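Structure in structure tokens, see below.
On to subunit A.
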Amino acid sequence: MPWNLTSDRPIFSQIMDIIFQNIISGKYAPGEKLPSVRDLAAQAAVNPNTMQKALSELEKTGVVFAKRTSGRYITEDTAMIQELKSHMALEKIQEFLKSMENLGISNEETAVLLTEILEGEK
Partner candidate 1 sequence: MSTLLECKGLFKSYSGRPALKNVNLAIESGHIVGLLGPNGSGKTTLIKLINGLLTPTQGELYINQNPVGVESKKIVSYLPDHTYLDMNLKVRDIISYFMDFYEDFDEKKAYDMLSKLRINPGDKLNTMSKGTKEKVQLILVMSRRAKLYVLDEPIAGVDPAARDYILDIILSNYEEDATILISTHLIADIENILDQVIFLKHGEISLISSVDDIRSGQGKSVDALFREVFRC
Partner candidate 2 sequence: MLGKYMKHEFKETGKLMIPLNLVILVFTLLGMVMLGSRLLSTPAMALIGIASLTLYILTLFAIFIVVYVYFTVRFYKTMYQSQGYLTHTLPLSTGSIVNTKVFVSLFWVTVTVVFTTLSIIALVYTAMGQEWGKMAVDSDISFLKELLFSFLLPCFSLTILGCLEQLLMIYASLAIGQLFRQYRVLASIGTFFVFYIALQILGTLTMFFTQFFSMDRLFHISENISGDSFIPFYRQLFSVSTIEVIVFCIVFYILCYWLTDKKLNLE
């Protein structure tokens, strides 16, 4: 199943997000070996050069590291993954607040609404 990519952003940054998500959600375990660029590209149905670029960018963040001969691995540093998780959560929340703002709902009103909904679910 090809990965779900949108048309407005460069593909490599979307690939990075998907891999981040897979790491945070535990789909890729800490220390796990990533499939080869080629296999990942085929899985995602994207250009291998693009996949290569996304992985190099991931390496720069330190979430993924390369062993010289045997390929790329997910970091074993769980603190870093945790940090990534909160970072992405923050990003998502900011995105959400932004869209609420576009609807003319202030942050305070959003907070109230959220509390109501969450309590209702209980």
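Regarding selection, all candidates are chains of the complex that A comes from, given by their letters.
The rule we apply is simple: a residue touches a chain if its C-beta (ideal position, glycine included) is under 8 Å from a C-beta of that chain, and two chains touch if they have at least 3 such contacts; residues count from 1.
Nothing here was measured: the structure is a model prediction, and the numbers come from that model.
**Student:** Here subunit A stands alone, and the other chains of its complex are listed as 1 or 2; which of them touches it?
**Tutor:** Answer for subunit A: candidate 1.
**Student:** Please name which positions on subunit A make contact with candidate 1 in the complex.
**Tutor:** 1-2, 5, 7-12, 38-39, 41-42, 44-50
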